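Each remark here refers to the structure printed beneath this line.
What you see is the complex with one protein chain gone and the rest in place.
In this document, chain identifiers A and B correspond to the written order of the chains, with residue numbering beginning at 1 in each.
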């Protein structure tokens, strides 16, 4: 795979995490295609092929609604996230998209300053490239833990 | 160093971590050369040049035995690992292999969902390249902490 495509994927990953960690949630839906899919599930469900999801959205518009709800609920203000991503494994998919897998850890920093390792898991992505621009045709967030925090407010 | 070699090392690192984190332990020995060496030690021992090891294997066959023992002991089922790797520092070694150093953090996720920062440290690797294929001639796992969990069951 040419290096430009690799860099486009790494850049997409880094900008995605940065937008969330800097609380620019309104930009978050723009990392997805108009009919992009976003799903959060657990490794247990994923490995058993179960369709259960904690979050499931099938369009950019649904993601916008979600951000709006978060802002109105106003929960997110009391906390910050810090995403740390490992190296991405990138392959050509049969459908013309790039397929990427990336491990992550997310720390949650409460307003008091208390920092905890909040979530670990991996992203399974299908990435559409259009010239220099890259976006997610699909991002599946697979959480290692099945103990889901009820405060899963901010996107992962 | 040419970019293809760099990418081969990054890919080896990522696939290694992925195999362990997805519990495909039977694939783990195949990341090593037939006479590959695998060692886990502590930073304290390593810096003092002490030969003490927590785990020491000198062939792929020994690693296979280790996996078999783990599967029989059946301890591993109750937990998952998540490896997160930093950027690798890669240099040409005098012996024709590539030398790489990579920092890591490993989270352990118990069956209950409880997630803890389990281990931190760095890999010191000698990597043999044969065409496009890369494998470990040697992987030394240097743990920052000397407080070794007695449940150090799954490979790091």
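Going forward, contacts are C-beta pairs under 8 Å (C-beta built on N, C-alpha and C of every residue); 3 or more make two chains touch, one makes a residue touch a chain.
Here the structure is a predicted model, which is why all the values come from computation and not from measurement.
Chemist: Considering the whole complex, which of A:5, A:64, A:82 or A:124 touches the chain not shown?
Modeler: A:82
Chemist: Sort through A:13, A:122 or A:145 and give me the one touching the missing partner chain.
Modeler: Residue touching the chain left out of view: A:13.
Chemist: Touching residues of chain A against the unshown chain: what are they?
Modeler: 3, 7, 10-11, 13-15, 17-18, 21, 80, 82-85, 87, 105, 107, 109, 112-117
Chemist: Residues on chain B that touch the omitted chain in the whole complex?
Modeler: 3, 6, 43, 84, 86-89, 101, 103-105, 117, 119-122, 144-148
Criterion: only the chains that are shown with their structure count from here on.
Chemist: With centres defined as the mean C-alpha position, give me the chain A-chain B separation in Å.
Modeler: Distance between chain centres, rounded to whole Å: 27 Å.
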